[in-house]
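Reading through the structure tokens given below for one structure.
Excluded from the complex is one protein chain; the other protein chains are retained at their positions.
Here is chain A:
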Amino acid sequence: MTTLPASTEKKLGLAIDLDTCVGCHACVVNCKEWNTSNYGVPLSDEDAYGAEPHGSFLNRVHTFEAQPASGCSQTIHFPKSCLHCEDAPCVTVCPTGASYKRSEDGIVLVNENDCMGCGLCAWACPYGARELDALAGVMKKCTLCVDRIYNENIPEEDRVPACVRTCPAGARHFGDFSDPNSNVSKLVAERGGIDLMPEMGTKPVNKYLPPRPKDVPSDEQLNGQNTEPKGFLAWLDKALEAI
């Protein structure tokens, strides 16, 4: 059913630290690797070894540059995947019932057996989180690795989304935003986590931790030390002066 649940028991999602992300795209690669071989149809590539390769990805890393009023610009690597919005417009527009938001954990999923590939959900999403797979003709999106996080067949430390597991910088954090004491809720409170495009009214679950303010370079100098020569060097100094 494509009506949204009034509330969800948990709000699973990601807190993405824009201060920490180094833009290595490892999360993009591991996301593709895990999700092309697990939930749903593969994430197809076309012309993969040709001149114009393109394909479906569920997670992509943009790089932006922000210019403060004074001082140096800041480079920010910006991973972007589904934000699992509380008020997900992609779900309500779906005519077939393929898109849904789970009432137990808030994950937004596509049931590919019902999807007719009309693309309207991708139009409804402000964030570009959904891509229609060119080969399979069904909509692909981040599943929050629903086939990892509850998977008792893999070691416990692997029961997080693939992007989180692989991030070498620890820029992606997975947790339950409905629990104020969870790791992600604490991070958001501490760092002032923000919503993307709040004007769209989507109430994203995923939060972005903004870059910390940069240090301002100081004009102050160190105190001068050892300005007067001593001992042998003082004698040498004097001797050379005398020549």
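Note that in this section a contact is a pair of C-beta atoms (placed from the backbone, for glycine too) under 8 Å apart; a residue touches a chain by one contact, two chains touch by 3 or more; residues count from 1.
The criterion applied here is as follows: contacts and distances are computed from a predicted model.
S.K.: Missing chain, UniProt name, options "Fumarate hydratase", "Imidazole glycerol phosphate synthase subunit HisH", "Sugar ABC transporter permease" or "Dimethyl sulfoxide reductase anchor subunit": which is it?
M.R.: Going by UniProt, the chain not displayed is called "Dimethyl sulfoxide reductase anchor subunit".
S.K.: Where the complex has a chain not shown, which of A:Cys125, A:Ile149, A:Val184 or A:Val205 is the residue touching it?
M.R.: A:Cys125
S.K.: Tell me which stretches of chain A touch the chain missing from the display.
M.R.: Those residues of chain A that touch the unshown chain are 1-4, 18, 23, 28, 52-57, 60-69, 73-76, 78, 80, 89, 91-98, 113-120, 122-128, 131-134, 136-139, 194-201, 208, 210-211.
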